[in-house]
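Dumping the structure here so I can ask a few things about it.
Of the protein chains in this complex, all but one are displayed in their positions.
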Amino acid sequence: MQAAHGRGPAVATGIKRVHPDSVVFTYQGDGDLASIGMAEIVHAASRGENFTVIFINNAVFGMTQGQMAPTTLIGQKTTTSPRGRTAAEAGWPIRICELLDTLEGPAYIAREALTTPPRIRSAKKSIRRAFEAQLAGEGFGIVELLSTCPTWWGMDPLEAIRHIDDTMVEHYPLRVFRDRPAAHDRPAGQQEEAGSDA
Amino acid sequence: MNEERRRVFISGNEATAEGGIAGGCRHFFGYPITPQNKIPEYMAEHLPPIGGVYLQAESEVAAINMVYGASSAGARVMTTSSSPGIALMQEGLSYMLGSELPAVIVNMVRGGPGLGNVAVAQSDYWLSTRGAGHGDGRCITLTPYSVQELHNFTAGAFEIADRYQNIVMVLGDAILATMMEPCELIPRREMEPPGRPYAVGPHEAGERERNIVNSLWVDFDAMEAVNIRNEERYARAAAEITDWEEFGSDDPQVLLCAYGISARLCEGAVMRAEEAGVRLRLLRPKTVFPFPTVPIREWSERVDAMLVVELSMGQFVEDVRLAVEGRCPVDLLSRAGGNMPTVSEVLAKVREVAAKAGVAV
Amino acid sequence: MIAMPKAKVDAERCRQCMLCVEFCPRGVLVVSDQTNSRGFYPVVMRDEEKCTGCGICALVCPSVCIEVYR
Partner (left out) sequence: MREELFMAGLGGQGVNLAGQLVGRAGMDAGLNVSWFPIYSPEVRGGSSTCTIVLSDGRVGSPTSEHPSSMVLMDTSSAECFAGNLAEGGLLIVNSSLIRHVPVSEGCRLIEIPANQIAAEIGNDRTVNMALIGAWAAGTGALTVDDVARSLREMLPERHHVHMPDNQLALERGAQIAREAD
C-alpha cells in the first residue's frame, strides 16, 4: 500500500481500523514524517493508533536530491541550504521522539542509530519491541533510526557512519523514551541482543 | 530595450528560476518535488545574496499559503512545484482567486494521477485552465515550449499577474524542466514594488482606508460580484494577451495543434512534412487560458482536418473542438505516463487523418 | 550445503560501500578486481577458511546482498 508523501499514518489508521488484527506499519523518511506529514504523525500518536512507525532520519530529503529537511542540523549544507542551515532562516532541527514523548498516546518511542554492529542489533531489538507492543494491543510505537545518506552528505559510507556517531547523536540522543508497560528497561544504542554470537 | 543579454547554456529549471528573479521576484516559498528541484535550489543560492527571501515550507499547502500571505502584503512572489504538489496547492490557489491576488506558479508537469512518475506529461491542463481549486476562478496559463520561453514567460508572468490581479500559471513539463538549451538572460535589475493599493501592511494613520484581504462573502451579491469581476478580467486578458505561434505551409491541408513539449514534436513533424505528403502547418498556443480561439476557428474554415497532439488523454483537444465547433474534423494523438509519440508516429497519424478527410495524397 | 561457515556476496547487487570490509572482525573480505555490470567492484571472500560465519558483514550491509551460512 503506497500512501501520499506524509500521509502514511492516516492511511495506516484507515487500514488498522478496518483490520484491527492485522499487523500494520509505516515506513517514513524525515521529509515525509517531520515535514509534510507532521500533522498526521502527531495525531496518529496522540490517538494511540495501534500500529508501528519506522522512521528513517538521515537529516536530508534523499529521494529528491538532497534538500534541507526539518531534521537537517544547524550548519549542515544541503542543496537548499547551500551556505549551511541557519536557525535565523530555517529554524532549528526538530526532535520527533522528544516531541511525541509529550503525548499520552504512544506506547513505545525509541531512537536508535544504524552505525556499528552493536547499535544495529539494538535497533533490531527496538523494532521488535515496537511490533510486540502492537501485537499486545498496547498502542502506537515509533522507532527513529539515524541513518546515513552518503550521496547527499558528500561522504563515503564509512565517513557517513562516523558522522552520525560523532555529530548527529549529539543533537539526537539515542534513547528508549517510552516503553509502556516497561517490559524491557534498557538504554538504546548499547545493549547486545541476548544470545548474540559477537 | 537596449540591454546586452548574456547567452548561456542552461536547464529549463535554472532558466525558470532566473526568469523569476529577472521578473522581480524576491520572495520564494517552495517544497521539494522532482522534476523541479533545481528551481528552489537555484533560489536558495541566489535570492539571499540580493536581499531576497528563500524559504522551504513544510509542505506545498504551507508554501502556497506563504505565497498568499506575501502577495497580500504586496510582494512579487512565486512558488514552483510539480503535479502532485500543485494538487495540494489548490486550496491556496482558490483562496487567492477569491481574494483577487496576483502570484506566479510554475508547474513542471509529471505523470499522474496519484504519485505517478517523474517523467514528462501534460495531464494538468484541466487542473490549470479549469480547476485551480473550488469555485469559478481560473489561472491565466502560459505554455512555453523551450528553455528560452520558460525564462521569458516566467519573467513576464509577474507583470501579467499584477495587471489582472490574478494567478498566472506557467505550465512546463518534466522534459522542459531538465533539458538544456541556449538562453539569453534578461538582466536582473532593481524593481519598484508593484504598488498594490489593496495590499495589507504598515501605513500612516489617515493615509488610506485600512485594507482587508478576504475571500469570505456571506452576502450573495458580494460573492457574485467577485465572480463577475474575475470574468471581466478573463475577457480583458483574452483580448490583450492571447498568444500563439504558427509554423509551416501557408496553404495547409492539415493543421497540427499542440502546446509545450508536444509542439516541439509537431515542429519536428512539420520539418519532415514531405514524408507525409501533406501540406502541414503547426499552430501552437503560448497561452491556453486565454485560449487562441479566433485563429483556430479561422483555420477550421480553410483546412481539411486538424490533429491535436498532447501528452494526456484528451484535455487540450476539448478547447480545440470548442473553437472549431464542428467546422472540420479534429483528431487526437495522445500518449501518457511518460510516453511520447515519435515524430514518425505524428506523421503517420497525419497521413491517417488526411486520408479520412479525403485529402488527395 | 557445505558444513564450513561462509559468507556469500551477491556481486551484482554489491555497491562497493566497504562497510562489510571495515567491520569484518577477521578481515576475510576484499574488493574484487572485476566490475559488476553496474560498474562497481564488488566485495569477495578472500580467505574462506578464516570466516567464522559471525554474520556481522550481513548485519551492516545496506544493500542486503550478503548471505551467511553456518
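Going in written order, the chains are labelled A, B and C, and every chain counts its residues from 1.
The criterion applied here is as follows: a residue touches a chain if its C-beta (ideal position, glycine included) is under 8 Å from a C-beta of that chain, and two chains touch if they have at least 3 such contacts.
Remember, predicted model here, so these are calculated numbers, not experimental data.
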In the complete assembly, which of B:Leu47, B:Met89, B:Ala132 or B:Val343 touches the absent chain? B:Val343
Omitted-chain contact residue, chosen from B:Val53, B:Ala73, B:Met179 or B:Ala357: B:Met179
What is the set of chain C residues that contact the non-displayed chain in the whole complex? 15, 37-40
On chain B, the omitted chain is touched by residues 7, 9, 175, 178-182, 247, 264-265, 267-268, 270-271, 340, 342-344
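We take it that only the chains that are shown with their structure count from here on.
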Between the pairs A-C and A-B, the one where more C-beta pairs touch: A-B
Please work out the Cα centroid separation of chain B and chain C, and write it as a whole number of Å. 52
Whole-Å distance, chain A centre to chain C centre, using C-alpha means? 28
What are the residue numbers in chain B that touch two or more other chains? none
Residues of chain C touching 2+ other chains? none
List of chain A residues in touch with chain B within their complex: 2, 4-6, 31, 35-36, 38, 61, 63-65, 67-68, 70, 79-83, 89-90
Quick one: which bits of chain B touch chain A in the complex? Just the residue numbers, please. 31-34, 37, 40-41, 44-45, 48, 54-56, 58-61, 84, 115
Touching residues (chain side chain A, partner chain C) in the complex: 116-117, 120-121, 150, 156-158, 161, 197-198
